[in-house]
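What you see is the complex with one protein chain gone and the rest in place.
Up next, chain A:
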Amino acid sequence: MKTLLNYLLMVAATALLQLFMPWWTIALVPFVVYLLRPERPLVAYATSLAAIATVWMVYAIFLHTTSGGSMSDRVAQLFFLPNGGALVGTTTLLSGLVAGFAGLAGHYIRSAVVSEKQA
């Protein structure tokens, strides 16, 4: 339940903030979430990855299909990828990776600070 809540919180926050904030919001959001909310490291990593990757993937798929791949298929060729679909994958992966590590960093900093206080 907590995991789902964190997931939804991150999806909502990034989707909203991205509309007017730079791309690195996708690192900021999971970082802050797990800085404030306790979680096991692996879950923090996976939930961050999943949440942000969902946002980027869903929006990328939407833009890819509504445009018929008119831009993504061309940009894919520039990056030696077979088609825009592969670029959706790359986009998803990259955002997930950034978010995962950001979430993990938030988590570990939290545990470091908390254990410091307890000690």
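By our rule, contacts are C-beta pairs under 8 Å (C-beta built on N, C-alpha and C of every residue); 3 or more make two chains touch, one makes a residue touch a chain; residues count from 1.
Everything below uses one rule, namely that contacts and distances are computed from a predicted model.
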Worksheet, complete the sentence: Taking the list "Peptide ABC transporter ATP-binding protein", "Multicomponent K+:H+ antiporter subunit C", "Acetolactate synthase" or "Penicillin acylase family protein", the UniProt entry for the undisplayed chain gives the protein name "Penicillin acylase family protein"
Fill in: chain A, residues in touch with the chain not shown (by the definition above)
18-19, 22-24, 26-27, 31, 41, 56, 59-60, 63-64, 66-78, 87, 90-91, 94-95, 97-98, 101-102, 104-105, 107-109, 111-112, 115
